[in-house]
Every structure is written in C-alpha cells, then in structure tokens.
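Note that one protein chain of the assembly has been removed; the remaining protein chains are unaltered in position.
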Amino acid sequence: MPSYDFTIANLGRRGIASPIKLSKVMDDFVANYVNDDERVIYDIELSGQPVARTYESRDLLEKAGPREQIYFDPAKARAAIVTCGGLCPGLNDVIRSIVMCLWYKYGVRNISGIRFGYRGLVPEYGIPTMELNPGAVEQIHRDGGTILGSSRGAGNRTREIVDSLERMNLSMLFAIGGDGTQKGALAIADEAEQRGYKLAVIGIPKTIDNDLSFVQKSFGLETAVSVAVDAVSAAHTEAHDAINGIGIVQVMGRESGFIAAHTTLANSDVNFVLVPEVPFDLEGENGLLSHLEHRLARRNHAVILVAEGAGQDLMASSGMTDLSGNKKLADVGLFLKEKVAAHFREKGTEINLKYIDPSYIIRSAPANPNDSLYCLRLGTNAAHAAMAGKTKMLIGRINYHFVHVPIELAVSRRNRVNPESSLWRDVMDATGQPPLMKN
Amino acid sequence: MPSYDFTIANLGRRGIASPIKLSKVMDDFVANYVNDDERVIYDIELSGQPVARTYESRDLLEKAGPREQIYFDPAKARAAIVTCGGLCPGLNDVIRSIVMCLWYKYGVRNISGIRFGYRGLVPEYGIPTMELNPGAVEQIHRDGGTILGSSRGAGNRTREIVDSLERMNLSMLFAIGGDGTQKGALAIADEAEQRGYKLAVIGIPKTIDNDLSFVQKSFGLETAVSVAVDAVSAAHTEAHDAINGIGIVQVMGRESGFIAAHTTLANSDVNFVLVPEVPFDLEGENGLLSHLEHRLARRNHAVILVAEGAGQDLMASSGMTDLSGNKKLADVGLFLKEKVAAHFREKGTEINLKYIDPSYIIRSAPANPNDSLYCLRLGTNAAHAAMAGKTKMLIGRINYHFVHVPIELAVSRRNRVNPESSLWRDVMDATGQPPLMKN
Amino acid sequence: MPSYDFTIANLGRRGIASPIKLSKVMDDFVANYVNDDERVIYDIELSGQPVARTYESRDLLEKAGPREQIYFDPAKARAAIVTCGGLCPGLNDVIRSIVMCLWYKYGVRNISGIRFGYRGLVPEYGIPTMELNPGAVEQIHRDGGTILGSSRGAGNRTREIVDSLERMNLSMLFAIGGDGTQKGALAIADEAEQRGYKLAVIGIPKTIDNDLSFVQKSFGLETAVSVAVDAVSAAHTEAHDAINGIGIVQVMGRESGFIAAHTTLANSDVNFVLVPEVPFDLEGENGLLSHLEHRLARRNHAVILVAEGAGQDLMASSGMTDLSGNKKLADVGLFLKEKVAAHFREKGTEINLKYIDPSYIIRSAPANPNDSLYCLRLGTNAAHAAMAGKTKMLIGRINYHFVHVPIELAVSRRNRVNPESSLWRDVMDATGQPPLMKN
Partner (left out) sequence: MPSYDFTIANLGRRGIASPIKLSKVMDDFVANYVNDDERVIYDIELSGQPVARTYESRDLLEKAGPREQIYFDPAKARAAIVTCGGLCPGLNDVIRSIVMCLWYKYGVRNISGIRFGYRGLVPEYGIPTMELNPGAVEQIHRDGGTILGSSRGAGNRTREIVDSLERMNLSMLFAIGGDGTQKGALAIADEAEQRGYKLAVIGIPKTIDNDLSFVQKSFGLETAVSVAVDAVSAAHTEAHDAINGIGIVQVMGRESGFIAAHTTLANSDVNFVLVPEVPFDLEGENGLLSHLEHRLARRNHAVILVAEGAGQDLMASSGMTDLSGNKKLADVGLFLKEKVAAHFREKGTEINLKYIDPSYIIRSAPANPNDSLYCLRLGTNAAHAAMAGKTKMLIGRINYHFVHVPIELAVSRRNRVNPESSLWRDVMDATGQPPLMKN
C-alpha cells in the first residue's frame, strides 16, 4: 500500500454556527452535517490473501460537505473565483454552483469574478473584476466556456497577486484550473500564510485530459468524449467512402490518453489509437505504417485516433514551453498526416487522407447533463470547504465520494492511462490493433 | 462494517489455456491476465479514528477480467443471450460486446439470441432463436431497444427453461435484466446444478431505476437522465410561459428515485421532486399543495418532477401485480395532476397545468457515448466470466472496478436513494423545496 | 386561375427618409430599397397549353423589405409585440429580430412586450408590460417558448384593447399568432381605423399546424417535425421489441395533417398515418383495425401516427370550444388506443400497446437553425412593413419570397394537406398503407 498524507490544512478554530439547517440525527429523512473525521479509504485493491490493515486519520481521505460550525462570518466574508488555462466543458456550471451555494445557503453577498485567469489579479493588466450573484449566473451553465474568461499564465507574480487579494479583503479564493493553476493556488496560499493573512484557497481540478491524480474522472471528460465520438464518426465516413480512405483525428491529451481511450471504447470505428503512455514505431515490420498498409489491403479504409502528446519521441522536440510553462508539443497529427502521405506516395498507392482536429469544438462545448450534475456538486462542495476554513486543498472524487485532497499531493504526480490496466486492455480489444507496435 | 459473503461459484477446475494472448509480467506495456485472487474492498467509509481491519478473501469483491485458464473449449462452447423486462438504453451495446468478445477473442462460433425474454425458452410459445455473429450485431448499438425483443415474465417455468437449454446443449447463458430476471437466472442455475448440467449463468444487471445493490451506477441511467432533462425543460417552458403555469413530469423509478434525483441536479428547473424514498403529504400547511400555492404566488410558475413509485401510500393501492410479479402501481403523475387541478379549482385560481410522461422516449433511446463504453466493458467482462466457468454471478461496478457479485447477494436488497446522503442533500439544495413535506 | 385581391392597406403617405442606408443602383454589391410595386406571382401552376395571362398589381403579392421612405418618425415611434395561443418553436427568434431591427436599423427606442397574449392589453387582468431592448432579447432565441408568455383568448374585448393601445400611444402592434390571433389583429386595426388612430397592425403567422393560407411553410414546422421524428422512433423501438407491439403517436394538427405527413416522410417507421383531411373507418374489411391485424400477422409490430384532428367523425364530438373559440377535440389518440386494445382483447390476441403524446415537448422546443434563420427574416420584414406604415397585413412566404398578405385573405380559408397532392402521394408510398381505408 503506497503511503500518502491526506491531512487537510485548516485556517483555525471554527466558531460560527452554520446557517444551513441540517439534521444531527439519523432516520429523520433529513441529511446530516458532515464531520471532519468522516473518511474514505483510497487504496482498495488487494491480492485476496488474508490481510490486516490499520487506518489512521491521515491515511484516509476527508469527506467533503457542509460542516456544523463554519469559520467565516457570511455577513463579512468576501469570495473570489478564477478560471485558468484552456477551456473545458462545465466551467460555467462550477462557477454557477459556487455562487448559488455561497449566496443562498450561506448568505455571502460579496462574490467577485476574476477575469482572464490570474492575470486579472495582476494590477499591470488593469483588468476589472466582475460582480457575481444569482442573477448573473443563473443561465450560464447552458453556455460552453467561462463567463470569467481565461488565460494561460500570469508568470511568476505570486506576491503581486496576494497583494491584490489583500486589497480586495478576500476571505476565500476558488481556483478552477489544472496542474499549473493548482500549483499557483498553493503558492498563493503559502504566501498568505506567511503574511498571517487568513485566506481559504480551494482548488477545483479542471483537466480535460483527466491527468490530475486523486481525481478519478475530471469534469468535462464525458462531454469531451461525446464530441470526439462525432469527429471520429466523420473520419470513418470520409475514409469508408473513398478509395483507400484514411481518417486521422487528433484529440487533446498532452500527458495522458484518456480522451482517446474513452472515445475508442464509445465508438467502434477506431482502428489505431495512439496515446502518450504507449510508445510506437512508424517504420519497420511492426510499425504503424506497416500495420496500416495491411489494414488498407484487407479493408480499404482505416481510422487513426491520436492524442496530441503521443509519439513525441518520434519528432524533433521544439524544446519550447508556452506561457503556462507547458512544454510546447510538436503537432503529432500533422506529423502523422505527412508521414502517412509520404509512405504511400513512395509505394505508388493512391490514398485519400482526411485530417480532423476537433479540439476547439470539444473544449468549448457546454457540459452534458451528467457533467452538469457533477460540476454542480463539485462547486457546492468547494463552497462548503471554504466556509469551513479549509485551505490548500482541492475537491476530489474518489470511489464515488467527494473528498478533500491536499493540493500538494494532487500535483505531485500525473494521472495516466496504465497500459496494463483493464481500461487499456478493453481499448486494445476494441481496435484490433497489435498491443505494442514496436519492432 | 456490514458482513457479506462475496464468494463466487465456479463450475469446476479450469484446464484450457485462454486463446487470448496477454502478458504475465509487468511493465511490458501489455495487460496481464486477471487472477481470481485479485480483489477490491467494497465498504470504504470509516469514521477517521484509528482502526484495524482484517480482510479475508470472502469479504472482498473478485475482479472481473480474462483468466489465463478457461473452463470451456471455445470450439465446442455454445452460448445464449436473453434480454428481459422493460427497455433500457444500452441493451444492444451489451449484446454486441458479448458476441464480439466470444467470437473474436475466444473463437466461439455458436451464439444464440433468445427472443422475447425467458418466453423464448418456453416451448409453448414457439418462438425461434436468432443466430448471433459479428455481422448480425455490428451496427446494433446505434439503435435503442434490443434486437432480441423482450417481455415481462414467462411465469414459473424454470424446469421447462432448463430443459430447453439442455436440448440446445448450451454451455453458458447471459441474462440481461433486473431484479426478477436475475432471480430467474439464479433459479435456472440452481436447477442446472441439481441436474449436474454444467451451465455458466452470468447476469448483466439492467435497471434503469438504478435499484440493484452492488451496482453503483447501472447502464442506461445517464442516457435516461439526459432525455428526462429535455422533458423537464419542456415542462418548465410550458409552465413559465402561461399564467400560473404548472408542469408535472413523471419519470421511471418504482422503488428508487435515482432518475428523478439526477435529473434535478442536471437541470435547474425543478422546484419539487418526489421520490419513493421520501414520504410527503398533499394537504396541510406543510403539504405539497400548500408549498405549490406559495411558489405560484411568488413566482407564477412551478415544475414538479415525480418518480412513478412516489406517494404510493397516498393512493388506494390496486393490489395487483404485472406479469413479472411487480406490484402494479397506481399512476402517481395523473393522480397528482387531478389533485392539483382540484385544489386550485376549489380555490378559484386559474392555473395552466401540463402533464408530460416521457417514459417510453427515455427507455427506448440509444445509449449515449458514456453508456456505450460502459456497456461494452460490461459485456466483455461477462464473456470473460462465462468462459472461465463462473456462474450464479453478475457483473457489478464498484468503486470504478468491474467485479463479480453473487446474484444471491445482489437481489437480497434494493439500492435506494438515501434521504440522508450527500446526493439527496444536494438535490434538496437544487430545488429549494422544504426537506420534508410532512405535517 | 382563382382571383384574389392582394392589395395592402397603408396608413397614409410616407414622408420620412429611411435611416437605413441602402443603394438605389444595381451592381454596386449593396442591396437596394424595395419598391411597393415589386411583386411576385402567386399562382404558378399551368396546364402546359399556350396561355396568355394579364397581371394587374392587385393580382400580385407585394414584396416585403425596407422602403426608402418610411411612415413613422423613429424618434417618436412606439412599438408593441404580443404572442398568442399555444407555444411554437421560434417565437423568441421572431420577437428578437423585430426588436433588433427596430432598435439598430431604425433607432426606435420604445418597444413594449405585451405579456400573456391579448390579455396583457385588457386592464382587468392587471398584467404589466415588459420593456424590450437588445440586452433583454439578445440570448432569448436559444430558449423555446416566448419570453412574453402567452394565453388563449381574451374574449371579445377589441374596444378595451384599442383603448389600451391608445393610452400607451403605440404606433405599431406586432401580433404573433394563428388564425384567431390574426382575426383579432384585424378587428383591432379596424377599430383603430374607425377612431382615426394611426396604428400599424402587422401579423406574423404562427401556426405549428401549417394551416394558414398564403404561408407555404410556417415557422416552427421543421423543428416540430424533427422532435416528432424522435417520438416515432421511440414508438417503433417499443413496438418492434415486444410481442405484437403497437406504438401510437399523437401529434398536433387540428385541421391539417402537415406535421404528421412530414414526420412520416422524414422517418421510415410509420405504417399508418391518420390526418384530418382523409376520412377512415375503424371497422370493416377495409378499416384500420383490419389492416392493423394483417400487418401484425405479417410483421409482428406496427406504428400508427395520428394528427389530433383526425377521425373526429368517429367520436361523439364534445361540441365544446376552448377559450380561443377553437372547437374542443375529443382525444383521438386515446380513443384509438382503447379501440385497438378492445379489438385485440375480443380476438384473444396478446398485444403490447404503447401510447406517446409528445405535444408539449414538440411545442416548447427551441427553433432549429433553419427555423431560426427563417424567424429572423420574418421578424425583420415585419419591422420594415410597420415602419413603412403598412397595416392589416401579415408577412407571408410564397415561392421563396417574403411578401405582404392582407390578413383578411390569409384567414379566409385554411391551408390543408391535399390528399391528391404529390405530398400525400409520397406519404402514402412511404407507409405502404392503402390510399383510403374506407369500406
């Protein structure tokens, strides 16, 4: 059993009774407050041999939910919400539910939207904030994107940002974003702590690639898959209806191939799926091009689904990073397109190659109903955590429970598709491709 | 910690090497066979106090997946698939993936579709079976319903059914259905065992109401919710655009209100949600009609979402059962419609009441992408279990793992919405209705 | 050639230059103003023999569009919009485009929304109006229904209504509604004329049944058909997957069966389609029940699509009218359901009968893209007509041209499905039902 420390940081002793009226007894048909010592087991796989385990509080994940005592006085509390990084279905749902819960359940009346990511907190950019209230957010969940706008990176401005937060007299900051955003949130919380400034920093993990650990399924992933499925269907139709038709679809997935894997399982048209976690060769008897050639000879058409982070070793890496500090990836879809075209040109085989990159259409889609309900619950739990004075944590979803996860732990490693997992096993079965295309 | 015996029945010693080529070592990018002693913990909630637990094999759920040794010789094995009870999104996806896995992964060439439920196994009905192979099932996942047809109940014909199975010389039976179907499957397996007839009986739990235990989220539920959301939107529009408009939507949920609960969370338009698990009064100061009246006075329109099993105590029960042995429910939606109309008629208040029952449109929808991929994996794991000679079990999904669950355990109690759970707490927040409408 | 008088009433001489900057010359890539004498031929069918026709102005339809001279001073003009009768996809699109055109193209700043139909103009009801401007309508086209609300009928209150309009000092009234609404609009215009009150009354024909003449395809029809198609698919799936399954779907169509006819052509699953225009028998050798019986014997399942106005002669008419003065129809769908059930009960044949009434889901759907663009153009042309001082007319769509049609003419007869037309011929081919089920 791996060892984690799941202890959650708190701003201090809570002394205010929650304005939310819940029950303290069972069987009265009314939900109860959640206690800090209600926990869930994270690591649930065993080998079946009789085994004894001892669970301490710090080995277990803390359950999310409303506490009987809260830390901030709702009449004085000031909240801010910020969205960072690329778009993802469900962002507006999360913003909406934080606002609704703070406003209606706790009576917080001062909620600011920070515009265009952390930049909105750097005075130099001169970006005004946006007032958030039920009227402003009531209908926003029907739109893709984020009403707050977003941006990649404000650079290394933690001190300036905390200055801004102090000037705004904020009690809590909700940071919706991925790996980089959460690291930034942690730096902000650390800086605030050093200053003795009582700021609750709560992360809501946004990763369309599903690559944050302790978040078994990130919001927006399902919606992303359902849009990607349509792009794969289009590629299949184009490939099927042409002489030696080949469709290549590139989807998101810098470090992890979850969108590609799920899309393959949800759509029976993918013949080759390429993800960052599984290396492959282009050339040689067991390389992609050879298998593609055999497929065309046998069936006359083929569909390749590739995650943007796949096959990076095959390309001369650009070595650059974008403003968020992410390594800039060479575009593997276009690279494959050229390699495939060149291969068959050399062989003198006519092919019909269609390349589809639906990334922006996927990212900007509004959440589907299941993602909507998930986001609603994420945002609500984030509001409960902040009001209770929790900090340096994000809302995770583990084994069907909403839990509190230390940011430090969540960003310590990536969630990746395990090529030896049952998920990838089922993906391989669904494609019929060889398990490993390496010579 | 509640005590369950998760031990899975096996037909006997397996002596045939699986034709599926997987790995036995780690880190070679190829998935490994699953051993019978790979297990997962079911009960993961703890109070946070230091605690010691001892896990025996029988306290833990067995992981699903392909075994290195199988029980049936694929060249001789004969399989049959039957679908029973009401329609549910994803049935065809499950049929398809069982056939695909048996055919392509194991080489089984003799697969029969039993038509119209268990009736197709009762000679009296004279219903011929249907040959299943990849060509026959390739495209069926794009349709709602089941290509096999379905029916409610064949009565108490276990012996005749086992006679039929023996005559067909079947090695395995896949029973896709709910509570009643799984009880029938168990009776069949027991009868076969008594006869010394080596039959693997594998259940695939189908319950659009999500009311089977040890199945945390049943297939089709998400699709059902996404269609129900549209019906609620229609009711909201109709209610909103009329003078004192009231929309009532009835959805499935005989014993459990999961569809109603999830739909409420996915759609912000529901003002009152009524489920079988939470009693309510119509009359009196704290009754539904009084709260509805206040809502109209305040907002001029209201939407009520009711699960078909809600409020049964308020109606004179018919005492009848349908052919599956399910208690026949009086129609609560129409009952409410009449009560609401009468109430405002008496008060002399003009209302505009619209009643929508989208049940058939929900049930017969094709699976959405996420349900499709779930069904694909359910069916694949069912095929693996049958080939390995497991029996009297169904494929469950617990804490993100596909597992084997004894049918006896799965049908021993219902999965119901716990009114004190975080799910129902969030539902109550989303509606704004009083937690309990009882005087 | 039938004879119509297409002359359009005008409030008087126009003396104000339009603020819209268009061109007066050809070939400069800029659209020109439309002159009142630009006309289109309505009746375009000929027998092919050499024929001479003489066209006078009054035999021809006036083209809609912006005039170079307008009647009302935009700075002083006051407009109101009212929506009446049942919901229909596209209502909000029409409201939006009228407001956008008046505001941005003409500079009109005083636009009122009348709430809940003509009732909003009857003081007794005490319903306040709603201010309309670009901010209020920008996003409304994404919702079904009407932001103004609607109601059926205010009774015979023309004088009170005109009193209200005068009090509001309105220059123009846009009446979005069907047959009854347009008759009401004409009565209002007549009353205003008698008083010497210069009021432009412009109708926008709303008829989901497509039954207004001189409107070849009414807005919302396509959207309605696309939703009805899904309901028919559901009925087909339910019928197909059961023993002797029968699906009955009832759609709108009091006097005309266009929705039923188009749905049948767009969906290959309908076996029997019943519309008001074509009589049918239930009993007898050539009656529906006999043909249904043969179909079940042959194919085991059947789908019946029925327009709500079909087969009225078969039921004892209730003789009642609703508040709009429409004859109250007995519910033919439920009538058929009972008749079919009784028939097979008598024969001792087990059937599985599912009844679906998707009417509210159809009516309240948001417009699909093609209806959206149609509504945008309808509303824009209505605004142009009002500003030019036209009155007692509605915007029609004839042979792909937007035109002005006298209300009097438009309400003088119904648009109905001609059983001898090519449309119905193709419908009959698509079902395979006998052309006439009469003994």
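Letters A, B and C mark the chains in the order given here, with residues in each chain numbered from 1 onward.
Note that in this section a contact is a pair of C-beta atoms (placed from the backbone, for glycine too) under 8 Å apart; a residue touches a chain by one contact, two chains touch by 3 or more.
Quick caveat, the model's predicted, so the values are computed rather than measured.
Q: Taking the whole complex into account, name the chains on display that the unshown chain touches.
A: The omitted chain makes contact with A, C across the full complex.
Q: Would you mind spotting which of A:L87, A:L132 or A:L378 touches the chain that isn't drawn?
A: From the options A:L87, A:L132 or A:L378, the contact with the absent chain belongs to A:L87.
Q: Which listed residue, A:T7, A:N35, A:Q216 or A:T237, touches the chain dropped from view?
A: A:T237
Q: May I ask which residue of C:D5, C:E56, C:E131 or C:D331 touches the chain that does not appear here?
A: Of the candidates C:D5, C:E56, C:E131 or C:D331, C:E56 is in touch with the missing chain.
Q: On chain C, what residues meet the omitted chain?
A: These residues touch the chain not displayed: 22-23, 26-32, 34-41, 44-57, 60, 62-66, 101, 104-105, 138, 141, 216, 222, 225-226, 229, 262-263, 265-268, 278-279, 368-370, 372-373, 376-377, 380, 399-402, 419-422, 424-426, 428-430, 432, 435-436.
Q: Could you pull out which residues of chain A are in touch with the chain that's been left out?
A: 87, 116, 119, 143-146, 148-151, 230-231, 233-235, 237-238, 240-243, 354, 356, 358, 360-361, 363-365
Following the convention adopted for this analysis, only the chains that are shown with their structure count from here on.
Q: Farthest chain from chain C, comparing Cα centres?
A: A
Q: Where the CA atoms of chain A average out and where those of chain C average out, how many Å apart are those spots?
A: Computed value for the inter-centroid distance: 46 Å.
Q: Counting only Cα atoms for the centres, state how far chain A is from chain B in Å.
A: Taking the mean C-alpha position of each chain, the two centres sit 29 Å apart.
Q: For chain C, jot down the residues that touch at least 2 other chains.
A: None at all.
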